[in-house]
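Complex shown without one protein chain; remaining protein chains in place.
Take a look at chain A:
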Amino acid sequence: MTTAVENPGATRPRGARDLIAALEIDTRLLAMAAALVVIWVGLDILTGGIFLTARNLWNLSVQTSVVGIMATGMVLVIVARHIDLSVGSLLGFVGMIMAVLQVEILPIGTSWTWLVSLAAGLIAGCLIGAFQGWWVAYRAVPAFIVTLGGLLIFRGLAWWITQGRTVAPMDPTFQLMGGGLDGSIGAFWSWVVGAVFIAAALFKTVRTRQRRNRFNFPVRPLWAEALILAVSIGLIVSFVLVMNSYYRPRTQIPQGIPIPVLILIVVAVAMSALTKVTKFGRYVFAIGGNPEAAELGGINVRKVTVMIFVLMGFLAAISGAIQTARLNAGLNSTGSLLELSVIAAAVIGGTSLAGGVGTIAGAILGALIMQSLQSGMILLDIATPMQPVVIGLVLIVAVWLDTVYQKRRR
């Protein structure tokens, strides 16, 4: 299987299996991408061509950002053999803190009101994460219980802060984070973002090749490298094109990439880097793979555990800001049941509940798949009570398929 990889510039592949082997792509990720394409095409046919319009895809991307951002954190939580059931409540509580600060405590209409309230929200998210992580790591209470408690506590607190009142409206600058009317970066900057990613992809490919050649490590065949680059660039360009094809209402001005989606992209890049090139990321996976080995290796497992929950709290706070900005109000019910979507996204994205296995890209694909189904069902006018029924069944079947696939690989 590895022959094509071991000999640089080896012969062209004979079958699909050789092709995938030479490309060194995660087959699980590939299967998920294929599933997404099938779902999209299927929904497009069923909806008579409404699904794959720029408008719907643009909305879909905004809807995916809240769950997607949290799912990247949930991957680390689950990889380390924990779970976080509190993220929906945490999002609601932190969103409420930011709303109350903007509307009732800080002066309205200053240039810094949004920034201070956002910072306060992010710090609150980290502190809540640290609180829960401490119970898990230093008091050995199972994460399921601690965060189940958190689910109740923070939902209750979100209600208690304003005694159930809805707080609105948000600061105009803060609202941009929700991707509303003006919450996109326009055509020009969207192309700039696209160009940066293309440059990064080229740079990374060349650098990796140079380094691996210098040490005489095996490298991918050139044609495989070129194919991967071409596909990546194609995806980046199509993404920007789609985002720029949706116009502001009653104008010909392209929307471009929505700010919440931009935040999701930044979070995804940062979290991928965190898992791949930092000690912290390595330790999270080691703990998930074999906690005893991690301990014997001298890793401070408790500290890492707390850090994981702090990170999860931080990401939930970012999502809280986006959701509150989008709704343009602080409600005590914001984010109810969202923890389940986040966990489902991570799991559909290939994160193993047994720990040790999961990818950031997979979790975002998982979130996109879930959101696509949800959006498709709305377009198809499927009765509201039936929508969670479908999502639930998809979750079970997706994990079953993954189990079958994992067994077969061995």
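Keep this in mind: contacts are C-beta pairs under 8 Å (C-beta built on N, C-alpha and C of every residue); 3 or more make two chains touch, one makes a residue touch a chain; residues count from 1.
The working rule: contacts and distances are computed from a predicted model.
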Inset, instruction - Identify the UniProt protein name of the omitted chain, choosing among "High-affinity zinc uptake system membrane protein ZnuB", "MoaD family protein", "Sugar ABC transporter ATP-binding protein" or "Peptidase family M23". - result: "Sugar ABC transporter ATP-binding protein"
Inset, instruction - Would you indicate which residue among A:A293, A:L337 or A:M386 is in contact with the undisplayed chain? - result: A:A293
Legend entry - Option touching the unshown chain, where A:G194, A:P221 or A:G356 are the choices: A:G356
Inset, instruction - With the missing chain put back, which residues of chain A would touch it? List them for me. - result: 2, 6, 211-212, 215, 217, 276-279, 282, 285-286, 288-290, 292-299, 356-357
